[in-house]
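With one protein chain withheld, the remaining protein chains of the complex are depicted in position.
Chain nomenclature is as follows: A and B, assigned in order of appearance, with residue numbering initiated at 1 for each chain independently.
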Amino acid sequence: MEKTWNNKAWFMVLPVLVLVAFSAVIPLMTVVNYSVQDTFGNNEFFWAGTDWFIQVLHSSRFWDALQRNLLFSVIILSIEIPLGILIALNMPKKGFGVPVCLILMSLPLLIPWNVVGTIWQVFGRVDIGLLGYTLAALGIPYNYVNNVFDAWITLIVMDVWHWTSLVVLLCYAGLVSIPDAYYQAAKIDGASRWSVFRYIQLPKMKRVLLIAFLLRFMDSFMIYTEPFVITGGGPGNSTTFLSIDLVKTAIGQFDLGPAAALSLIYFLIILLLSWIFYTVMTTSDAQN
Amino acid sequence: MLELTNITKVVGADTHIHPTNLVLQRGSLNVLLGPTLSGKTSLMRLMAGLDKPTSGTIRFDGKDVTGVRVQDRSVAMVYQQFINYPAMTVYENIASPMRIAGKDAATIDREVKQAAELMKLTPYLARTPLNLSGGQQQRTALARAIVKNASLVLLDEPLANLDYKLREELREELPKIFAASGAIFVYATTEPGEALLLGGHTATMHHGSISQFGSTIDVYRRPVDLVTAKTFADPPLNTLAVVKSGGSFLQDGAPLLFVPAHLADIADGPCIIGFHPYHLSLDGTSDAAAVLPARIIISEIAGSESFVHVESAGARWVMLEPGIRNIEPDTRVNLALDTRHLMAFSTDGRAIAGRLDRAA
Partner (left out) sequence: MARISLDHIRHAYGPNPKSPADYSLKEVHHDWDDGGAYALLGPSGCGKTTLLNIISGLVSPSEGRILFDGRDVTNLPTQDRNIAQVFQFPVIYDTMTVYDNLAFPLRNRRVPEAEVDRRVKEILEMIDLSSWAKKTARGLTADQKQKISLGRGLVRNDVSAILFDEPLTVIDPHMKWVLRSQLKRLHKQFGFTMVYVTHDQTEALTFADKVVVMYDGEIVQIGTPAELFERPRHTFVGYFIGSPGMNVIPARIDGTTADLGGGQVALGFKPEIASGAKVELGIRPEFVRLGREGMPVTISKVEDIGRHKIVRALFADRPMAIVVSENGEIPSEPRITFDPAAVNIYADSWRVSDPSLANGRA
């Protein structure tokens, strides 16, 4: 379908453009400004060139945090995407079960990030948390405060709990758009459950899966609030992701220059990776 | 009067509409006939103002409306899908364009009831569209288009999603309804039979161009080229490449059939002859008939008539025979071709006018 031609439509999006300018472009330019200068307060700035960038890129702190970020994203994507698809496939397609499931699925998405962090921070506490206490009572050693493995598990389980619903809802939307005739034809052709998934459901879910994948990647790569609330980046630096490191550098140490350089690098990494994923996934789609 | 002058529509690398000129008179019914993707919908969208032409001008009653938006034109449109407001009753659906126009309640009531009567919807006014049959839903959409009192009403295959018999009924009713209104009606269809039943004028479309425009029966009987003749034929037009030489049409140098009187004075040389399936028969014996040996491929019986697919003179044709003709495949038969209506085309597909056509 061709678009309706109407020049006045541009005026409608003008407020958004202004908003984006103030909320994104101007702060971004400020960051660029900080990243190439040095300051000791009093609004005195000295030209630093690419010094901060070089410093950041040579620090093991940055590379360690980046590795943690990538590991975290890979783990949660490899859990949430298949799990989300699996749940979506098993959701009822009609009847009263549909609204019930949809509401249940939407619940975690409605809770603010910091509250999610707090819930899990309390939930996992060995002294008063339901999870932590139960595990301790069962004799399973669990303590996210001083055990690296436990801290990671807690963050991953929390993220899966919080965000799998998003993948489910997107996949479900893709699934319900498939006409019944496809399933009937597949039955008649003697297709197995796997073939139905591989040749009917997956192709129809491809577009929404791409969106789910990108959203979950970007979100998980930028995770901040939850680890900040639950582990505070610890034990040690084991859950110090780039975002937490960035805040420590900027607010904790007031190293505005390196922090600005770090945030720009961070921003570029997300942009680059998202673009790569998008291109790879859409070109493989076009080739078919 | 709607005038399209040198209208084109190009989207990216695709030309949807090649330069087109068309003049539609007030109070006329105009059929756009052509297969899917021949440009019918694109042309209608340009007429409606939903799309802006890449070049050319559109005038309505002499006034240039090329850049005028659809909201500011007096246009009503009916689509293949039954588009109504699902939450409103049939009454409110029909009334909606008049409410937008701000007419008073008494006028609205009178016009809704009048349109409902015309469209046989009076018993259903209180229902919502989803509780109606497909035919009633489409009647509601048609009634809404009519009360809008637009000067241009565009109907894009409005009967395509209806049952065969319902289509037949509405096809009979629609010309009457159109005649009662003073608007310009444009009706797109893929079916030649529908164009013939509706009458009026027909523009045959092919690959984004209008190949011919004129009174429907005239376009059907005197197509200007082979493309038009083929577009306007269902069952498909039968054709054969021959060479005219004096009083005979030759194939591979041998005489195949005589040249009928109305084509006697066309120039000698290669040409393509075309004729409709009902001009072939198994037992025509009039003087106007040429006899051609043929092999039966398959017979299809359609109740009052039979479609017999045959192979003759190296070509595949369809013969339309009245009554039930179930002939076994591979039977050898002699076909009689009624040459009085034979059409001739040059090898590049332009119609060659015979003596009678020029007289007419």
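Here is the rule we go by: a residue touches a chain if its C-beta (ideal position, glycine included) is under 8 Å from a C-beta of that chain, and two chains touch if they have at least 3 such contacts.
Please read all numbers here as calculations on a predicted model, not as lab measurements.
K.L.:
So which shown chains sit in contact with the chain we cannot see?
P.N.:
A, B
K.L.:
Among B:64, B:117, B:283 or B:300, single out the residue that touches the unshown chain.
P.N.:
Among B:64, B:117, B:283 or B:300, only B:300 touches the chain that is not shown.
K.L.:
Write down which of A:122, A:191 or A:214 is the residue touching the left-out chain.
P.N.:
The one listed residue touching the chain not shown is A:191.
K.L.:
Given the full complex, what residues of chain A touch the hidden partner chain?
P.N.:
179, 181-182, 184-185, 187-192, 195, 199-200, 203, 288
K.L.:
List the chain B residues touching the unshown chain?
P.N.:
Residues in contact with the chain left out: 35-36, 133-134, 163-166, 168, 172, 190-193, 196-197, 199, 217, 220-221, 234-236, 276-278, 297-298, 300-304, 307, 309, 318, 320, 322, 324, 329.
The definition used in the following text is that only the chains that are shown with their structure count from here on.
K.L.:
Quick one: chain A and chain B, Cα centre-to-centre, how many Å?
P.N.:
Measuring from centre to centre gives 56 Å for this pair.
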